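Of the protein chains in this complex, all but one are displayed in their positions.
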Amino acid sequence: MVSGKKIVVDINFKELKIESVSKSFPGVQALDNVSMKISAGKVHALMGENGAGKSTLIKILAGAYSKDTGNILFDENKLNIRNPNDSLNYGIKVVYQEISLISEFSVAENIFLDNFPTNSLGVMNWNKLYKDTEELFNRVGFNLNPKSKIADLSISQQQMVEIARAVFKNASVVIMDEPTSSLTPNEIEKLFTVIKNLKQNNIAILYVTHKIDEIFKIADEVTVLRDGQHISNKLISETNEELIIKDMVGRTVNATFERPKDILNAKTVMKVNKISSKNKIKNVSFDLHEGEILGFFGLMGAGRTELAKAVFGYDKITDGQIEVNNNIYKSFNTSTMVNNGIGYITEDRKGEGIVKDMNLRENMSLPSLKIFEDLFIINQKKEKKAADEYIKKFSVKTPSSERLITLLSGGNQQKVLVSRWLIRELKIIILDEPTRGVDIGAKTEVLSLINDLAKQGLSVLLMTSEMNDLLSLSDRILVMADGKISKEFYRGKVTQEEIFKASVN
Amino acid sequence: MNNILKYLRKGELALFIIFLIVFIIFSFSSEYFFTLRNIMNVSGQLSIILIAAIGFSVLLIAGEVDISIGSLLAFVSLPLIEIMNITGSVPLGIILCLIFGIIIGLINGYLSVYLGVSSLIVTLGMLFILRGAVYLYTGQRAIPDELMSDFFFYIGNGKFMGTIPYAAIIGLVILLIFIFVMRNTSYGRKLYAVGGNQEVARLAGYNIKLLKLSAFVICSFLSSISAIILASRIGSANHVAGDLFEFQVVAAVVLGGVSLAGGIGSLTGAAIGVLILSVISNGLGLLNIDTQWQLVVNGVIIIIAVGFDELKRNR
Partner (left out) sequence: MKYFQTNESILFGLLVLLCIFLSFYNPQFYSIQNIHSILRSSSTVMIVAFGMTILLTSGEVDLSVGALMSFVTVIVMDVINITGSISLGLIAVFGFCLLIGLINGLVRTVLNVNSLIATLAMMLILQGSVYVYSMAAIYNTHLIPLFSFIGQGFFLNIPMPVVIMLFILPFFVVLLNYTRYGRYFSSIGSNPDAAKLSGINNNRYKVLGFVITSLLVGVSGVILASLMDTGQQGSAKGFELIVIAAVLLGGTSFMGGKGTIIGTILGILILKIIDNGIILMRIPQEFQLIVPGFILILAVYFDGIRKKNSG
């Protein structure tokens, strides 16, 4: 069913050239005249904060988006990428950050998804499929059973399948999008071996990451994007960590906030006692004080989000109890927690945050409709007034409170979601990655808002993987690893290295 | 036996056991139940649902749905019987019937896949349109088969060597072909991939629209074969033929573990689902239990089977 005829490509190119590529979405210039060159046999690191334009560039190369203007070439030959198929035929393979596998299929089927070994009648040659997969794994040094079902594998094993799939054959360019985000150090070493192997095969590698230490181990060259624009391009030997960070953020990130010293003496507002859940959480206990910002740090898969959801009643706890407002709960749901003055802001704004069929006002008031009620009827005037107030307070860019939420930019949607909880009386707020997907300028704004709220007496559970957010705000830091709390630190008495060590544990 | 069991996956094994239990209960309750004659009768009857259920499962696996198959059953039997009556040629009637089926599949598929209207709505509309067209054409009367060809009669009523109904053989052959296609051809695997995760399939370079369109055509095509067998059995193109047929098929297929969400399930499972519901209906009939209890029992079984499956998955 592969459409059209295969384009025969001369894989012997020296450079993949990206020339003046631009792409805009309604309201956003995602890529603005970006040019770069990726050499065959070299690892080219692409860096940038969230929203810098990395994913857009990847998707254009993969044929998932079409570019507005500009050219993509192998040396002097223009590539005509109209769809994912074209891109694959040129040998451009992408390892996506989010797992994109068919979970009902075997490992081998997933690896050869775009090119099943068949006879001329289209009948699958299972022996060849498994043998080829076996061979491939031997070659790259992965240890996986080709017949295992994807759904039965761990995340890092799935990631390995992703990588193996991209490189299995005909690869001329391999793009890796945050490939190490869920790998163990041991697995990362293996991945680097694979990458070196690819280099020797004269494959061009675009390595997208935000982990700076990695690029000094593996990359030959680094390009930095910021706000859709090309900022810098340097050989790895000509640059250093500070320079790269400076290019990425455009300024030194060093906002540390003044926090009250005696906050841990304030009264306890929440006592979490040995809770466990089906989703990872094992035997977690902590106290939260009035006005305290309690930071939770952990690598991907450590269980931060799962803990937040268990505390909020989204996932059922299987063991333990939570005490809020002098009530002890063993079994509760989200409405229990909301009624106790707790709010939750998700990291997955699109998936779990906004209600796309509703306008800004309705999104904002969703958890608090009771306070706008006259008898059983919602007083829309009152509701609109509250919405307008927060639109003004957070300078949300919108013509009115009646605008459909999906027509707002990501940052503005986030402001609406924060307001969702602030319009009601709140004692505790749970923030999951509050600065994810927020552009650099707004980041500091968000952090200082959190600080202000805490100073007014709101207690904050801050789940984050951003070291900067964590260190600049938290009064206490709990580091999570594998669903458990591995270590507790206090403000000002901890280094990044110590936190990182505790999280790898 | 061991080999057979190995082929059945976990969920299918559970179903198979349900089937055996039902079978054993009825064998003890009615002496006629476990006779060759009865078993052959059941197998002939169930092939009508089985064949349509195969096509329906293929479409569900590809992530779409077609609830117009009941109306289609009545609709395509019109060209079948009319052409046979007019030309006196059975093959010509059958060919035209199948062509009509394919065209309807193409229309359903085109509207759903290429124009982007949800397939549930397209085929709900088609359900009305086809049934209305049948009523209009027939004036709400059955059109009898006036040709009375032996060949046509045998399709639904004849028995190979006097024992095995031809209909059952047709059903079995189609089942085996499609089990093979879905399991062992790249086309089948691609349908699973498209239904399982459309975005991944798109990035793998599949022509999703064409794949889905083909699944719509398979579904309509196989339903048309069911229509031919049905028309042969009842000896006419009946305006109320296939009433509630879509619901029977959905029930059997879902009972067999094919997911409405797409990408999950197998034809073996679907076939066992058909088998269970047909055997229950036959057994209850033999026990002289009001035939209407069958509906109740079917409904309860579906809730229990699907509910149990969900509970297990959430554990």
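In order of appearance the chains are A and B, and numbering begins at 1 in each one.
Please note the rule applied: contacts are C-beta pairs under 8 Å (C-beta built on N, C-alpha and C of every residue); 3 or more make two chains touch, one makes a residue touch a chain.
Keep in mind it's a predicted model, so treat the numbers as computed, not measured.
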Touching the missing chain are A, B
Can you tell me which of A:155, A:366 or A:467 touches the chain that was removed from the display? A:366
Taking the full complex into account, find the residue in A:218, A:338 or A:396 that is in contact with the omitted chain. A:338
May I ask you to list the residues on chain B that touch the chain which is not drawn? 111, 115-118, 120-122, 124-129, 131-133, 135-136, 140, 247, 250-251, 254, 260, 290, 292-300, 302-303, 306-307, 310-311, 314
Chain not shown, touching residues in chain A: 26, 312, 314, 333-335, 337-339, 344, 346, 351-358, 362, 365-367, 369-370, 373, 376-378, 380, 404, 406-407, 420
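By our rule, only the chains that are shown with their structure count from here on.
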For chain A and chain B, let me know how many angstrom lie between their CA-based centres, rounded off. 44
Which residues of chain A touch chain B in their complex? 1-3, 62, 64, 83-85, 88-89, 94, 96, 100-105, 109, 113-114, 116, 118, 121-124, 126
So in the complex, the part of chain B that touches chain A is made up of which residues? 184-187, 189-190, 192-193, 196-197, 199-207, 210-211, 263-264
